[in-house]
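With one protein chain held back, the other chains of the complex are shown just where they sit.
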Amino acid sequence: MAPAPHDFRELRLDGVCRAFGHVNALHDVTLSVGRGEFVALVGPSGCGKSTALNCIAGLLQLSAGAIWLDDRRLDDVGPEDRGFGMVFQNYALFPHMTVRRNIGFGLAAQHRPKAEIARRVDEALALVRLAGHAEKLPGQLSGGQQQRVAIARAVVMEPPLVLMDEPLSNLDAKLRLEMRAEIRRIHSMLGCSTIYVTHDQEEALSLADRIVVLIDGRTRQIGTPEELYTAPANADVAEFMGYRNLVASDAEPAGDGVMVTVGGGRLPGTPMRPLGGRVVVAIRPDDLRPVLDGPIVATVEIAEYHGRDFYAVARAEDGTDLYFRSERRIAAGDTLRLGAPPARVLVYPA
Amino acid sequence: MNGEKPRLRWRLREAGLDGVTLLVLPGVLFVLALFIYPFLYGLGLSFHPAKGDWLANYRRFFSDPFLWRTIPTTLLIAAPVTVLNVVLSVPVALRVRRMRRQRLLTTILVIPITLGTVMVAEGLLTYLGPRGWLNRTLILFGIASGPVHLVHNYWGVMLSLLISGFPFTFLLTLSYVTGIDPSLEQAGAMLGARARQRFRHILLPLLAPGLAITLALAFVQAFTVFPSAILVGDPAGATRVISIAAYQAAYEQFDYSLASAIAMLMAGVQVVIIVALLGARSLLFRGPASSGKG
Partner (left out) sequence: MPKSLQERLWALAVWALVAFFVVNLLAMIAAVLVNSFGTRWFNTWLPAGFTTQWYAFAWNEFGLPSILWVTVEVVGAVVVLSGLIGVPTAYAMARRSFPGRQAVMFLFLLPLLVPPITYGIPLATVLYQARLAGTIWGVILANLVPSVPFVILIMIPFVEQIDPRVEAAARVFGAGTGRLFVQVLVPLLTPGILAALLLVLVRTIAMFELTFLTAGSDSQTLVVALYYAVFAAGVRPGQSIDAMAVVYMVTTLIWLLIALRFVNPTQIVTRAKQ
């Protein structure tokens, strides 16, 4: 079977399920990825995002559902016949082969002419800025360089789709930022569709065209980074996207919005879904600020200086712990009033 | 002078020598006294034959066909069964690695190792004898017309070495196979390599150093086959292995000098084989069988 053609229209997951014993790791996932698109699969650990990636790769068999590349059904095709590129979390470089042989491995497996392999490996090395390291063994490279080899090995075959499984999780913070920029650069140069798994929402926001949030094996929201950041579809997604203040409340209609109670204070919020009775209020720490006439009265418990501002935890009058930011100097024991713009107080049904 | 003492003590401690280090002494002295000394004693004894000059034992061994032929006889048993055990172990270990419940199988396989060669020999005598279950089965299915003679000959020893040797090589190979990061093979598959190519270019090179050690250990065990060569073999003929010659010299002719010489030759052959295998191993890739730093 010939490798998948470079120009496809879309990869489609249709009701994909995967169970391990009695545990459903992936439940009815439906998703389509267009050509050239960068899609991030995110979620807390154990949410099934790596399972989903392995199903797409062909490393795991589906329990139910189907995977299509345009009109070609993929889920009975072995990983070696799908023709996708993959970057593994631990890079999975062949430790006994030089960088050159690692990158050329797939081309050699296809019995391409030696000259062609050498030329394409050199191009890939140049792309990831590793020319000059071709004859080293992976063990002689730093973590960031190994990462570049893994990327070069995945893209040298010019695959229609590149899969990346938490590729930056083994790097330190500084290198992670650097490699993030590298990945963005390589993606824009090659334009290959990419599915990127990460547990780091910031990484997903900065890289992806579209983000898929998986929680407990189910798709909870699919949207652009802006949509996910500003308007999570439900409280679980909000929690994952950094809405640290999640408070149970009751709601009363008031004009366009609703009035909710947070930490003993009444404040207006924006209903995200039709409400009835009990609700959950979600506010980002960045949106909760000390204001003179804020409705919530709270006492600062911990204040951490973060350079430009303070990140703090305060206990409200009713005992709720609230996370917020302050540009003004504050210290533990201070009592202050907190408030948030109504548009940034998101209200979900409980 | 008083000031020198603590400083010397600190210097020794820096070099790793202090009271705790002395705890190795009982173990070291024990091995020196009961392993190294007897070995050297035996080496010396082998050069003091009952009659003749200092090399008389070795000359006698290599001129008496009844003695020197034990080396080819032993090699003829040990070499094929070792290679067979290792060659069979690799595909089985690769398969068992993916099994979720390995424990039952590994437990069953550890039984023959635990029972030891004497028990396996007695089991084979009962099971493979002319009226045993195996021959009955072969005749029942028409595979053989009469009882197949599988004990008291070359094949009896081969089978006993297969039964006690295969679990050994298998468990050793399994431990090497499980040391290989599974994502390496997955990476190979993602790059389009077929199962055969993945085995040839990824698994085999990473497994080879471990296989060299397995081969060496398994060979040394098979080369010193003793009770089963007597009990299920033909100890006067096709399975007169070198350990029988050494045993007879010591316990039947009471010629400890000749017996020591044969034991030294046995050790010598083992050393040659091991050095050859490990020398071949040093030519192979010996880094970690997992990728990168993760």
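In order of appearance the chains are A and B, and numbering begins at 1 in each one.
Keep in mind that, in the parts below, a residue touches a chain if its C-beta (ideal position, glycine included) is under 8 Å from a C-beta of that chain, and two chains touch if they have at least 3 such contacts.
This structure is a prediction, so every number in the text was calculated from the model and none was measured.
Check B:T107, B:S145 or B:S282 against the missing chain and you find that the one touching it is B:T107.
One of A:D76, A:E202 or A:E252 touches the chain omitted from the figure, and that residue is A:D76. One chain of the complex is left out; on subunit B, the residues touching it are 15-24, 26-28, 30-32, 34-39, 41-43, 45, 88, 91-92, 95-96, 103, 105-127, 131-134, 136, 163, 166-168, 171-172, 174-176, 189, 195, 210, 213, 217, 220-221, 223-224, 226-227, 230-231, 243, 246-247, 250-251, 256, 259-260, 262-263, 266-267, 270.
Rule of thumb we're sticking to: only the chains that are shown with their structure count from here on.
On the side of subunit A, the complex with subunit B involves touching residues 3, 57-59, 78-86, 88-96, 105-106, 109-110, 137-139, 143, 146, 153-154, 157, 163, 170. Residues of subunit B touching subunit A in their complex: 181, 183-184, 186-194, 197, 201-202, 205-206, 285, 287-294.
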